[in-house]
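One protein chain is absent from this view; the other protein chains keep their places.
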Amino acid sequence: MIKSKIIHPELISTLAKCGHKTKILIADSNYSFVTNSSPNAIIIYLNLSPGMINATDILDALLTEINVESAILMDTPADFNPEIYQEYKDRLSLEVEFTSLERYAFYNTAKSDDLLLVIASGEKRRFANIILTVGAIK
Amino acid sequence: MIKSKIIHPELISTLAKCGHKTKILIADSNYSFVTNSSPNAIIIYLNLSPGMINATDILDALLTEINVESAILMDTPADFNPEIYQEYKDRLSLEVEFTSLERYAFYNTAKSDDLLLVIASGEKRRFANIILTVGAIK
Amino acid sequence: MIKSKIIHPELISTLAKCGHKTKILIADSNYSFVTNSSPNAIIIYLNLSPGMINATDILDALLTEINVESAILMDTPADFNPEIYQEYKDRLSLEVEFTSLERYAFYNTAKSDDLLLVIASGEKRRFANIILTVGAIK
Amino acid sequence: MIKSKIIHPELISTLAKCGHKTKILIADSNYSFVTNSSPNAIIIYLNLSPGMINATDILDALLTEINVESAILMDTPADFNPEIYQEYKDRLSLEVEFTSLERYAFYNTAKSDDLLLVIASGEKRRFANIILTVGAIK
Amino acid sequence: MIKSKIIHPELISTLAKCGHKTKILIADSNYSFVTNSSPNAIIIYLNLSPGMINATDILDALLTEINVESAILMDTPADFNPEIYQEYKDRLSLEVEFTSLERYAFYNTAKSDDLLLVIASGEKRRFANIILTVGAIK
Amino acid sequence: MIKSKIIHPELISTLAKCGHKTKILIADSNYSFVTNSSPNAIIIYLNLSPGMINATDILDALLTEINVESAILMDTPADFNPEIYQEYKDRLSLEVEFTSLERYAFYNTAKSDDLLLVIASGEKRRFANIILTVGAIK
Amino acid sequence: MIKSKIIHPELISTLAKCGHKTKILIADSNYSFVTNSSPNAIIIYLNLSPGMINATDILDALLTEINVESAILMDTPADFNPEIYQEYKDRLSLEVEFTSLERYAFYNTAKSDDLLLVIASGEKRRFANIILTVGAIK
Amino acid sequence: MIKSKIIHPELISTLAKCGHKTKILIADSNYSFVTNSSPNAIIIYLNLSPGMINATDILDALLTEINVESAILMDTPADFNPEIYQEYKDRLSLEVEFTSLERYAFYNTAKSDDLLLVIASGEKRRFANIILTVGAIK
Amino acid sequence: MIKSKIIHPELISTLAKCGHKTKILIADSNYSFVTNSSPNAIIIYLNLSPGMINATDILDALLTEINVESAILMDTPADFNPEIYQEYKDRLSLEVEFTSLERYAFYNTAKSDDLLLVIASGEKRRFANIILTVGAIK
Partner (left out) sequence: MIKSKIIHPELISTLAKCGHKTKILIADSNYSFVTNSSPNAIIIYLNLSPGMINATDILDALLTEINVESAILMDTPADFNPEIYQEYKDRLSLEVEFTSLERYAFYNTAKSDDLLLVIASGEKRRFANIILTVGAIK
C-alpha cells in the first residue's frame, strides 16, 4: 500500500498520465461508458454495486491528486433539480467554471480524444455524470 | 447497468468462472496481492482509498452471487482479537467451516492453482484477509 | 456458478458494460455477424447448431438482466409474415417501441459505434435478427 | 453458416485440432472449469443459463464430428444413481470403454496436457461431467 | 480429425464466421493478398508450392460447407481465354451470377469490409482470382 | 510470389529458423498435433481435406530447402507393412539414419524442446507420422 | 539454415507475402523509416552499422527471390550525381521502368497501403532510397 | 551497461528509429503527453518527480546521439520571459532554426504522424515544451 | 501531473501493487537487471545516463510512498568501504534491519517471486544495489 490517498494502481497511474487540459469522466451507474467515451480512454471500474462507490466519494479522492480547471454537466429537464450538482460544486474551488451540455453534446465531448480516463461509478442518482478538465500544478 | 447486485463487469464474469471448490481471496489494503497469490488469478481492484471499499461490503456483494463452502483466516497474535472475524461469520451460514492458518501457510494457500480471484479491498483493519471456497448451487 | 439467470462469463460481463442507449444485436444463424456489425463489438457465440440456441430463448435470458427501450427488426417481403416478430413483442413490455429497417439500413445500424454486443444464435427462422436498445434501470 | 451440424466457429476449429488420443471435457454448470482443467485447454462457453445447453445435447453435436474411443465419469455416492450416465452410454457405441474416477483423480485427468477442449455446459444434473478420448477416423 | 470434408482448423472456423453476403477471395499464387485485401480479412495459406494447392481443389472443398450466391472474376485481355473460368462455372450451380471486373476494381472489391476470408492458393494459371459471395442456407 | 519451391510465408520462415539438430514433425491427419508436440513448436496447417496435402508431397517440398540428418518413424504392428515408409526412404539420401519408436516414445520425442515445426498434413495413410532432424548445410 | 540465398526468417516470409504490384522500400541509414512508411509495413532491420549492410547488397539478395516491375528513386539536386542510381540500374533488367519523385512525393508513396516491406539498410550514400514494385513470376 | 552516453534501453532504440525529419517532443511535467501527442508515438517516462529529470539534462543526452535541424517552442504571454528558451538555444548549434507556435498549433504539431518520440520530463519551469526535428548524419 | 512526489505513471502504479513483504530492487548501472531479477518483476528504467538518476535520489522518492521493513546489500571486498551504504542507512529509519549477501546469494534473492519491482538507476558507484522489503502502513 502506498501513502497517497488513492491506492488503486491503475487509477493512480492513469491520473499520472493526465496533464493540463486532459479530460476525465466520472460516469453514473447507467452511463454507457464503453460506447459513449473515447475509444482510447482507460476505463476504471469502481462500480461494485448500485450505490457503491458514489461519484462524490470518487471526486473527493481525485482532488487529492489533481487540480480541476473546469467541469461539464449534462442538461436536466426543467423540472428536475439534481442535488448532486451542488455537491460537486461544494467540492471544487470557486474558480472552476461549470457548463452544461445537452445529452448528445455531452456524449460527443466524452468521445473526444482529449478524454483519457473514464471512472465507472456505482452512483445511482440521475444526471450525475461529470467531465472534469485537469488544471496545471504550479 | 445490469439488474444483479454486482454490476462490475470483470468481477461478475470472474465469479461466473468460479465453480465448486474454486478459491477466492479478499485482500486487505496492505496485502501483497501480486506476489502472494496464484500467478493465474485475476485481480480486481476495488481499493480506491484506505477504508474504501471495505472487505465486509465486498463479501456482502459476493454472497448475492455465490455460495461459500468454507473460509480460511490468518492466525493472529494471542492478544489480538480481530473484530472482523465475527463480522465475517455473521455474514456466512452456520454450515461454513472456518479455519485459520499461520501467515506463510496462508500465503501458500493463496498461491495455489485453485485460487482464481483476488479482490484488492481498501480494508484497513488488520488480519482482514479471507480465502473463500466456493460451494455448489443446487 | 453464479446465482444469476445468465451464467455465461463473457455474456454477463458484456451486458454489465451496456448502459443506457447501448445497442445489442441478436443475430440469426445466417447473419454475417463479423462483417455486418460494429468492429468494436464483442461477439458471443451461442450457436451450437442450427436451431440451438434460439433467439427467443436468448432474449428471455437477457431480459432478466437488462431493460429494453426500443427494438429494430428487418423489413420482410410483403407476403412474408414472420411469426418470430410476435414472439419478440410478447416478451417485451408494451412501452418498447418497434421499428423496422430495410436490409442494408439494418446492417448500417448494426455497424454503428453504439452497438457493443452481438450474440450469434442458432435461430433458423428467417428475418429473426433483432437490435435492442438498452434502457436505464431506475 | 456452414453446412456442418456444428456451426460454432471456435468449437468446430478446436475439434479440428483434436486428434487420436486428445481428451475433451464436457463440464456441468457447477464444475470449476478454469482451475480444474489443463491450463492449455481452450474453454468454450455454451452455458447461457442453468439447464441450457445440456451436456447430452452437446454430446449429440460432438458425435457428428468426432469419434470417441473411451470415456471417464466421476464416482458417485453409493446411493446416487445418475440417470445421465445411461444417457451418455446410449449415445456412444458399445465399443466405447467407460471408467469412473474419484473426484480428485478426475480433476487430475482434466488437468493433464492431453486435454485440449473444455465445454462449459449449462447442465444442472449432478455428476454430469464427462471426459472423452477422441478416436481415429479411418 | 473431424468428419467434415474440410479439416483445416482455422479455415473451417473462418467459414463458420461467414454468413449471408460475406465475401471470400481465392487468390492465385501471384496475387498480392496482403495489400490487396481487406485489412480485417483472415488469410489462410494453402500455397505450399506453385501448383499446389490449386484454386479449383480449394473451391471443391469450400462448396461442401457453404452456398455461393454470386462470383466475381477479373477482366482478361481480349485475346486471352482463361480455361479456369469454365472450371469455376462447372463447380457452381447455374443460379450463381458471374460478373467480371477490371483489375483495380477487382482489388477494391477485395479490400471491402465485406470480405472476411482470403485463401492464398498455389494456383499458377493466370487470372484465376475469384471472389465468392456467400449465400444463405435454408 | 517468391522464386523458391516453397512459397508459404510462415512455412519458409520457420524452416529458416531450423538449424543443425532441429526436429520437424510431419503429422498425418489423425495425429493429435497440439497435445502431442512441443508447446513451443509452430504448427503449419496444410490439411485442407483428408488426402490433401499428402505427407510425401510435403517432404518433397521441404527437401528443396533443408538437409535431413536422420528420421524417426512410429512402430507398426507386426502384420502391418506401411508402404509410406518406403516412399519416405526413396526421398531421403542413403546416409539418412532411420529409427522407429513405440507410440508413446514417439509422442515424447515430438514433445521435446528440440522440435520447432509441426506440419499438419492431410495424409490419410496410417503410421505416416515422421520426425526429421535437420542437417547442416556446408 | 535453408538453401535459399536469403536465410533471414522474417525477410523471406515477408517477401513471400509480396505479390504482383506490392511495393518494397530499401531505406538508407538516415531515412525515417517508421514515420515515412506505411503503418502496416513490416520493417526488417539490416542496419548493423553505417555502411553495413549496403543497399546494393540487399538488392542483390532480393533479386534471387522476386521479380521487379518498376522502381522509384528520389529527386536529387541538379548538381548531385548519385552513383548508386547506376548501380541499381545495373542490377535490374532493362525492362524495369525507373521514375524519380520529389522528396515528399517519395515519402507519400512510401506511406501508401501498397507498401508491405521496409528494409532498413546501413547504406551511407545519399539519395540511396529506392521503392521497388514487385512483378509477377510466370 | 553500454558505453554510449544514453544507457536507457528503450530511449536509445527509439532514437535509433528516428531519421531525417522525425520529430521528438520533450514535454514538461504538466504537459498532457498522452492526449496531446501522436497516437503512434512512443512515450519514455523520465519524470521521477517534479524537477527530476529536467528537460535541459535530457536535451544534453539526446545531442550525444542525434543531430537537430530545427526546434519548435510554445508562444508565451507577452510579459513572460522563459529563461529555458535561452538554455535550449545555448545547447543547439547556431544553424538550428527556432520557431514558436500558439498553444493549440503546438499541440497539433505534437499530434502529427511525424512525431515518433515523446519524453516525459520532470521539468517544472513553465513553457518548457520543445519539439525537435532530427537532422541527417553525414 | 499528480500532486504526489512520484509522478512517473508506471512507477507509482507498481508501488501501489507492492504490499507487506514485497521486495523491490534498486539496481546500479552495471547490474544485469533482466537476467538477475524475477521474471515476473516490472522493470522501470530511470537510467538516462551514467550518474543520472542516482540510487539515493530514487530511494528518497520511494520513501515518500512506502514504508521499508528491511534491506539487503551485497557483500563487498574486505578493503572496500562503500560510502553509499551509509547514505542508504541515513535515509531509512533506525528500525530497518540491514543484512548483506554474497554476490550470487544476492542474485538469487533478486530472482525470487517476492520481488515485484526493479528500478534501473544510473548509479555509477560500485556495490550500490539494494533490495528493500516493503513494510505495512498502519
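In this document, chain identifiers A, B, C, D, E, F, G, H and I correspond to the written order of the chains, with residue numbering beginning at 1 in each.
Here is the rule we use: a residue touches a chain if its C-beta (ideal position, glycine included) is under 8 Å from a C-beta of that chain, and two chains touch if they have at least 3 such contacts.
Because the structure is a prediction, the values reported are computed rather than measured.
Trainee: If the missing chain were put back, which residues of chain G would it touch?
Mentor: Here the touching residues of chain G are 1, 5-11, 29-30, 45-50, 52-53, 57-58, 61, 120, 122.
Trainee: Tell me which stretches of chain H touch the chain missing from the display.
Mentor: 1-4, 7-10, 12-19, 64-66, 136-137
Trainee: Which residues does chain F use to touch the chain missing from this display?
Mentor: 17-23, 40, 113-116, 134, 136-137
Just so we're on the same page, only the chains that are shown with their structure count from here on.
Trainee: If you average the CA atoms of chain E and of chain H, how many Å lie between those two points?
Mentor: 50
Trainee: What whole-Å value do you get for the distance between chain A and chain B if each is reduced to the mean of its CA atoms?
Mentor: 29
Trainee: Can you list the chain H residues in contact with two or more other chains?
Mentor: 29-30, 50
Trainee: With touch defined as at the top, which chains are paired up in contact here?
Mentor: A-B, A-C, A-H, A-I, B-C, B-D, B-I, C-D, C-E, D-E, D-F, E-F, E-G, F-G, G-H, H-I
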